[in-house]
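Accompanying notes for the structure given below.
The complex appears here minus one protein chain, its other protein chains still in place.
First chain written, first letter: the chains are A, B and C, and each begins at residue 1.
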């Protein structure tokens, strides 16, 4: 059982992810984790905080000579902008944040809630996911996220191989797959920022190389589609999740939705075992299990909740109308969100792989993976 | 900690939900549960199975003289159409179902997977949710689900009080909130059925009377939005979940998304403690916690996967192309799905209420609820 | 992940265990489960209830043609002595039971607590464990429990093979391994019963055929010794648990406690991989993991709490001193407890096997088991 939790406040000393149940024998590339952390800090439309922080992961436990031991792995990203002890409470709750509701729930300050509710926490969720990707790489499973919409403007992905698409994405300041769309969208972000307003967008994550049988149909709380939906919806500011054709599937007849099953002998030795599908509207998941096709999952991110042109709020003491507080913030963080969701998905897929294939050690897991493919081909 | 799991196959002897951690002191109305079971079997576009089954719940454990004891509650719905032992394996996997993927995962039969993957299981998920609603009723929390789209056709809800809307829904064969739309949509279902095709749709569930502070922002796996998303996405055939404004929030600037905070002294004694919001685009959830506003959640259901005009498939033994198997099925089950999602949401809200307010016994929970409202008003 | 929960009251309609995560492909022998249920009802010193009940398991879900499907398995044992709805509350709490504390916790009746707290519930825990043994059998793992003390009187086990010991145990009315001791102990039970008193005792369970590596050292809540201790201590009336040499290990120097490690090439193909130990004071568990030796675990059961010669109690309404209530009960149930603990241990071992080896299907698990032995031998 692979699992993780995080700790840490936005302006506190540090952020920590404790990863438990990670298999032994995986060589950890901390530079590759740092690349993801840096990507999370980037994207067009970010504010001042990202210039202060230059996140680096410190693997505090669980490795020896750069290789995992099977013991818990603590990943730490220290906050350079540590100043929590000097900060005061925030007087005026900001709509869209947990300010008001947290102050009520905990009968305490707004500061005490916002510091933890902040998306700053996602730095270590990204670190955990980036670690998980290094396990997935041994099974040739890749997880790839990108932006498909910003503030209602579509970035239609250019078709191509994963490498080609990755190259495009990594050139794009928006982390989209169509560089032609970037200038117009950057202009939109600029205009929105000048208006004191903010933008959200839509993210797509694709997981390639997934074998049959991750997740299960047998119990509601172990279905992989449900697990993915939980993990993604629990990312700050996400308000919608869909798999494969998603909401559009609700609008078409079944004959245009369900993916026919074909057999292609030449693909027998790939994870799909030769069972090909001319379409992938299911997004790789049928009955809560992977079906040998790529997983495709999309998330809708609402606009940043902190507006330079503040929204209406209330003074919690006097109950008088006031403008909401303003804390330094971004205009648009959809690019960062694509990195977060990508890595959050990666972690859940790694959990499902561990659930299916083991695993105390990577060598045992790989042996089992081959054995499973063989048994399934011969079924 | 309130939790539940289910057991049972589609054509097996029975279906069981085991509910653990339900508070003592709740009077159980089994007729009210049966009403939900009957609603789940109804709706326009259903097939022959629903004429065989007339589901009734049997509360097998956990109550004495009709009142819960705080011990586990086993809810049973017996299958009248029990015939599993006489059934053969299904030879040709049906696209959209777990047939192919389950046969690979478990290295076994298709029958062995489809029987459990079937939405027949939702009968006891509905029973568990209907039980949960009886706990919620003590806190004047209501959970109300209805259909807003069928096969791309919108059923725009008529505004009204909950009672008025419930009256409309219960007159509608589609479980929508606009009777004027029903004839056109029934005709669409009829046409689709004649074509051997199927339809899906969109469901909305609204939870009224929710206090502040259900769920938490503090850890990703305890955020209520994530929990709701998991529960709903884990319902058979659901491919998308959104909260409040959902995907549309990704398309608008923040100033048109985030709900201003007002204060209305006259509402001080309601669950929102006087903190009113002129809009509810957040759908009642900010930072993974309830904010005193109604929870609004939508789900996209794909069309029924079993088509009378079968899709392309493969014979698993010969690998030759064949038509998919056909098992008796419905043309459209979106109305039933609205009942299922309503009750699944109800259970998760009850979990969150138990998490926040207790609870060994209902009397203690109610005392705590009042105490919390008082402390929060005085914060 | 294999797991289970139970539901049901002592005089309610029924008892149910819901087993989730049990692998597909195991042929279920219900007669073998019934043998365990009958053994649980037997033993010298039992009272009238056991003459009313003749427990039989009904496998309600999760199998097809007698073979598990990988879906949840609901095991039911119906109460012949169903009369809960006719029973009144119990006025005077019985020391040793949950009567007083449950009435306070739930602010309710004593009846409502005692019905669930009763050891009647263990019938389905035994059923779940007996099912688990059928999975373990495929790995040639056996779980064997017997009584070693009754009311302070020792039943020194006769050495022998498992079959020989099983034969002795099954002849003994006390479920001990030394028939010579039975007459004296039966006389003690008779005398105690005449005095209106009750007896407890000590149970030992041995698990043979266990491979290396069940459980883990890596996180406190996944150590197998801790899991076993929880499961056993959570059996009604158990007040102590020890592994291997147990408390005696605290009294000896390390040189007389720790088991030397030898290597015997001829044992290379057994689960211990050739690593033999001249003693087994560790009881098969080092650092929370199995070490290839038999697991040995002992439990101390307190005497039955309901005494014919009642203990001092208090009327909860008047607070006046009274004698505790008397409900039909046994003089000594240590033999039954040995069956319960044996089966509870079996379930936990099966969980650990599933955690280590899989498992969606038994065939895949067996392949992995062989692969692991091979890899470990070649390490």
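Following the convention adopted for this analysis, a contact is a pair of C-beta atoms (placed from the backbone, for glycine too) under 8 Å apart; a residue touches a chain by one contact, two chains touch by 3 or more.
Note that the structure is a prediction, hence the values are computed from the model and not measured.
Of B:72, B:129, B:240 or B:294, it is B:72 that touches the chain left out of the display.
Here the missing chain is touched by one residue of C:134, C:198 or C:361, and it is C:198. Within the whole complex, the absent chain has one touching residue among C:15, C:103, C:141 or C:168, and that is C:103. Here the missing chain is touched by one residue of C:15, C:174 or C:307, and it is C:307.
Counting the whole complex, the residues of subunit A in touch with the unshown chain are 5-9, 12-16, 18, 20, 24-25, 60-62, 64-65, 69-74, 84-85, 105-109, 111-113, 115-116, 360-361, 363-364.
Summarising the interface, subunit C meets the missing chain with residues 5-6, 93, 95-98, 100-108, 113, 116-117, 125, 149, 151-152, 192, 195, 197-202, 212-213, 216-221, 223, 225-236, 238-247, 249-255, 257-263, 265, 273-275, 277, 282-283, 286-292, 300-305, 307, 309, 311-314, 316, 319-321, 324, 375-376, 379.
Interface residues of subunit B facing the missing partner chain: 1, 20-21, 70-72, 213, 216-219, 222, 355-356, 360, 363-364, 367-368, 371-372, 375.
Throughout what follows, only the chains that are shown with their structure count from here on.
Residue numbering at the subunit B/subunit C interface overlaps substantially, since over half of the positions present are found in both copies.
Centre-to-centre spacing of subunit A and subunit B amounts to 26 Å, using the average Cα coordinate of each chain. Subunit A and subunit C have CA centres that are 44 Å apart.
One inter-chain figure worth recording: subunit B and subunit C are separated by 38 Å, centre to centre, where each centre is the mean of the chain's CA atoms. Those residues of subunit A in touch with two or more other chains are numbered 213, 216-219, 356, 375.
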